[in-house]
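As you look at this complex, bear in mind that one protein chain is not there, while each of the others sits in place.
What follows is subunit A.
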Amino acid sequence: MNGAPYTVLRTRGLAKQYPVAGGRRLVAVDGVDLALDAGRTLALVGESGSGKSTIARCVVRLVEPSAGEVWINGRAVHAMGRGSLPELYREAQMVFQDPNGSLNPRMTVRQVLHEPLRLHLKLDRERREARARQLVEQVGLTPAHLDRYPHELSGGQRQRIGIARALAVEPDLLILDEPTSSLDVSVRGDILALLLRLQREMRLAYLFITHDLQVVRHVADDVAVMYLGGIVESGPVAEVFARPAHPYTRALLSAAPVPEWGVTRTRLRLAGEIPSPIDPPPGCRLVGRCPLAQPGCSAARPPLVEVSPGHLSACPVTLTAGDRP
């Protein structure tokens, strides 16, 4: 196995709009470019409604993107016929936010794990069973759990089954849609540790969707910060967290609690609430909330500009003002 960087997922100009009443349109995702290498973790962070989950679903065509390109392992996902999507799902799998809702309540763990092995890999019963036992152990459970129904498992155990199901086909890309946010705080750490171990063992690429900055710091290599359907800042986690360039990222980071006694920070506060994604005006989406806004901000959407190697920000004001901390 070689360690050469290999791009598993790439999106270009990914967009999703929904028509709403009155001929208007709701812009859920607006021109998103992502790149994710094998064995790496890219975290997508943002508030609810920022379009994170829509991106996850567009990438695997659970939701049809309105525009843009998605490439997974060099395969043009956006151009695939609906009938050939199972080929894609042998390479890209998803772990869902709610382990209750993503497991069929009438299926035992065994049935859940056998399904991808039967449908995708066409294994016979004996080999399915052997692989299912291997999978439950891989996620820290025992073969005794195979006979359980989802309601007989704890939330953490259910999420482990969701992970095992996604791993069954030995994918290259795992899309993790807030995999820990519906779990008790006490088991979140276990699940994150499990995910990190699996990534090391299998050189999985993770597209990790979350709104939890602590989780990002803990698991991700790169981070893309989303606001109202667009990426406002992206780059290596350490760099973005240490020197956030975009006012939104700064606000987000300064709003998060600090796990250290006596540390005080200057907080950057945004005014008001996240605006409606229906028929957004041109220009920067943060106009109206941003304390640093200039008259030019509402003219056109500021592009992502490199502020340091690999670190992109969509705010010309902080770039020119040179007030980076």
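Everything that follows uses one rule, which is that a residue touches a chain if its C-beta (ideal position, glycine included) is under 8 Å from a C-beta of that chain, and two chains touch if they have at least 3 such contacts; residues count from 1.
The rule we apply is simple: contacts and distances are computed from a predicted model.
Undergrad: Given the options "ABC transmembrane type-1 domain-containing protein", "HTTM domain-containing protein", "Glycine--tRNA ligase beta subunit" or "Xanthine dehydrogenase family protein subunit M", say which is the protein name UniProt records for the missing chain.
TA: Missing chain, per its UniProt entry: "ABC transmembrane type-1 domain-containing protein".
Undergrad: Which candidate, A:Asp33, A:Glu47 or A:Asp98, sits in contact with the chain we can't see?
TA: A:Asp98
Undergrad: Among A:Glu170, A:Asp279 or A:Glu306, choose the residue that contacts the chain missing from this document, as touch is defined above.
TA: In the full complex, the listed residue that touches the missing chain is A:Glu170.
Undergrad: Of A:Val8, A:Val32 or A:Leu153, which one is in contact with the hidden chain?
TA: That would be A:Leu153, which touches the missing chain.
Undergrad: Considering the entire assembly, which residues of subunit A contact the chain that has been omitted?
TA: 1, 57, 60, 62, 85-86, 89, 93-94, 96-98, 101-106, 115-116, 118-120, 134, 137-138, 140-142, 144-145, 147-149, 152-154, 156-157, 160, 162, 165-166, 168-170, 187, 190, 193-194, 197, 201-203
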